[in-house]
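Just one protein chain is left out here, and the rest sit where they should.
Letters A and B mark the chains as written, and numbering starts fresh at 1 in each.
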Amino acid sequence: MSLEPRAGQTPSILKKSTWIDFGIRLTAVILALVFTSLILVIAKAQPLEAYKSILQGAFGTTIKFTSVIASWVPLVIATSGLLFTFTAGLWNIGMEGQIVMGAVFTVGAFRIFDETGLDPSLVIFLAFLAGAAGGIFWALLPGLMKIYGGVNEIFGGLGLNFVAKTAAIWLIFGPWKRPGVASGSGTEWIDIPFRLPYIPGTNLSLTILIIAIIVAVFTAIMLKGTHFGLRLKAIGKNDKAAYILGIPTTRYFLLAFGLCGLFAGIAGAILVTSKQYSLIPDAGFGYGFLGLLVAMLVNYHPIWSAVIAFFFAALSIGNTELQYMGLNSYFAGVLQGFLVLFVVLVDGVRKRLVTKL
Amino acid sequence: MKISFQHINKWFGKVHANNDINFTIPSGTIQGILGENGAGKSTLMKVLTGFYQADSGEIFLDDKAVTISSPEDAVMMGIGMLHQDPLDFPPMKVIDNFLLGTRGGLFPNRKQVEKDITRLSQEFDFQINPDSFVETLTVGERQQLEILRLLWLGVKVLILDEPTTGISANQKEKLFATLLKLASQGLTVIFVSHKLEEVEQLCSRVAVFRQGQLVGEVMPPYDTDQFVYMMFGKSVEVADKSTFRSEVPYIKLENISLEDYRLRLRDINLEINCGEVIGLAGMEGSGQRLFLRMLTGLMRPVGGSILYGGHNFTGRTYPVFQKAGVAYLPAARLEEGLIPGMTLTEHFILSEEHHELFVNQKSAIDLTEDRIREFYIKGTPASQIEQLSGGNQQRALLALLRNKLRLILMEHPTRGLDIESAIWIWSKMKERCKDCTSIVFTSSDLDEIIQYSDRILVFFGGLVSKPIDADTTTVDELGQLIGGKGW
Partner (left out) sequence: MDVATLTTLAGIVEYAVPVLFASIGENFTEKAGLINLSVNGTIILSAMSGFVVAMTVDSIFLGFLVGAVVGAIVAAIVAFSSITLKQSQVAIGFVLALLCRDLAYFLGAPYTNKPGLFLSKVPIPVLADIPFIGPVFFNHSLVVYASYLFIIIAYVFMFKTRSGLMLQGIGERPSAAFARGANVKALRYFYTILGGLLIGLAGPMYSLAVKIGWAGQLSGLDGIGWIALAITIFGGWNPLRVAFGAYLFGGLQQLGITLQSTTNIPIQILQAAPFPLMIFTLLLVNVGRAEWVDRELAAMPEKPRIVLSKILRALRTSPPASLGVPFENE
């Protein structure tokens, strides 16, 4: 079965016309907006009002705007990780579970070091390390199952998503339950010194912003300028030939999964230390799936992922405002889904037109 | 059925694949179509069978102008084609293969069809069991199956495209006998080939193609030199038969046994000397590929040992072999050898060893430009590999080989290439033999094997012959062995 995203033949004349490219993207965005407006009408809502309230919800106040950036951070980190696996031709759909495992390990580390009296910043650092380890561990599993068991990473990853979530639930209701009665709202909160402080007057921690920028820049450099990136690309396009050419494909597959897991784990740790302060059943907040959509949209370009991720984050945050119109927060998913759908379709139409010319 | 082509033209982009083709094939004859690869003979046949539509011109069947717009149309009009690689369905049963695509009610009458297959097989002295799976048949048997199927469908014109590639001497004899019998029954047979000898032996008339044009029609008695002149426009220069084989053994195989789920090769012993070229002959699927992959470390033998320059490499993996100077050029260039979607430059960066983190674009482009010149590759450093022609892809593969190599393994190194490219490629490879590089290669072209090998191994159904000296053997002798005679 060939499930890898293979880049088909892209005739070279395409690459020159950035304007046509831009027009095509714009068409996709417009189509997506038309369809989501239709959906809003079906849901008996005023589309324009809905979009306005999303904008309000995302950029209306400093708090809201910084919330968007705080939400951009894990998304851009997740997307960066996924760019490595995408480049290697892998669909790491297990990303969501890897973020959850990152959160689980982070919370676990806080529980261990809670009473030791170590310096809080050291404990936070250790918790991030633990989170990274958790993400890597959970990402290597589908990698190993693919390489040594022949199980397509899509199914391995999906299965592990559910297993990770179940593990979190088991911990919340079992060994890590709150004193008194266990509750689906999560474990006990971590102590205040362990929470990353916000920039005064905002909803954003400076630390996580810096981490996100480092991760995004690192990803762009690795993928676009190094032998490592080129080799990953070769494997992604034709792993058999890459192996014959002398690239140790197994090692690179695992490296791609490992890097992706590393970033997933960091994203999980960030969510624990700067957002939720505890382990909840939905500890990944859907950032893994959202990251997959962003990675698909940007078509392997690390720079664009920062922009698109910001847009998606704004949608997700602004979207919560819709509850005042009696709509639920799945709207962001609908709009994001339509966007990617139309980008894929419109891009296909463009390729078809060009091959016909 | 009488077939007549009138002013057929077919273009592919800038290539004029069929240039004003006019000729007539009378019914009940065996018409030879002779020409090099790329001469336009396959294109014309695909126009006749509805795979392509001619850009202009007309086809007449029994003096009636017809439009053939799909392969199905062709079969309905009584034209059937046996493709070089039989267009059948390997994981399915013979009887299902027979039925697939037939018209009729929802439930086919399997009993009746089974009887028909048995009857037809007997008539032509084939042994085909309706219940066996196609993937268990040899290429020759799959051809027989296709011929039976087409006859069963009632074709009056049978086109065979290079049918003798990959079948045994026995099967070839049987095939020729069958074709003669069919022609005597009034069927029109079109035999497409680039092998002079076969065409001379079988055909009652021959049309010769060169570069998209019909250069002439010839009736017996045939003159081989005339054919060669017509096909190539000049007498072909014969490639040099130089040898650089030394007496120093470098690779030693001791009691090697290989296995996959279909085939078992037992106790192969062989020494490969420095600078030696060894050709592997045999029908496709007789074990040559297993043997090559064993020599690269891609497949692990189930018994015996492999010694490279005195070191035991048994059970080592491909990267270890590669480090020791082994290179592998697979037959499926775009599947296993090159990476579609990447440029020539990127390929060269990948193939070179490196120690720094960042790619040095400038030196990579310089290197690529050097190699493009040295290997006469038609393309630029920024060309995507899949945009190159087959011949240029093969040149690129050669250009990607590292400098110091001890052993090069090639599958069908010149398949699909024109004769001049083939000669050029071999001269390039022989240069490497001077530096003590050994070569092991497979080919379905016996002439190529005898021409370029020092010694030859013949594979037949899991058996491997003792090394045969290429200077003293003949195409005939090898053909017998490939067909299972004289073991």
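As a working rule, a contact is a pair of C-beta atoms (placed from the backbone, for glycine too) under 8 Å apart; a residue touches a chain by one contact, two chains touch by 3 or more.
This one's a predicted model, so the numbers in the text were calculated from it and none came from an experiment.
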Per the whole complex, from A:120, A:225 or A:281 the residue touching the absent chain is A:281
Of the candidates A:72, A:228, A:312 or A:331, the residue in contact with the absent chain is A:331
Answer key for A:160, A:190, A:256 or A:283 versus the chain not shown reads A:160
Had the left-out chain been drawn, it would touch chain B at residues 46, 51-52, 70-72, 75, 81, 83, 87-92, 96, 99-108, 259, 261, 299-302, 315, 317
Residue list for chain A contacting the dropped chain reads 1-6, 8, 39, 42-43, 91, 93, 145, 147-152, 154-156, 158-160, 162-163, 165-166, 169-170, 173, 281, 289, 292-293, 296, 327-328, 330-331, 333-334, 337-338, 340-341, 344-345, 347-349, 351-352
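Just so it is clear, only the chains that are shown with their structure count from here on.
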Whole-angstrom distance, CA centroid of chain A to CA centroid of chain B, is 48
Contacts from chain A onto chain B in the complex sit at residues 6-10, 12, 225-228, 230-231, 233-234, 237-238, 240-248
Chain B contacts chain A in the complex at 318-319, 322, 328, 330, 335-342, 346-347, 349-351, 354, 356-359, 382, 384, 386-387, 400
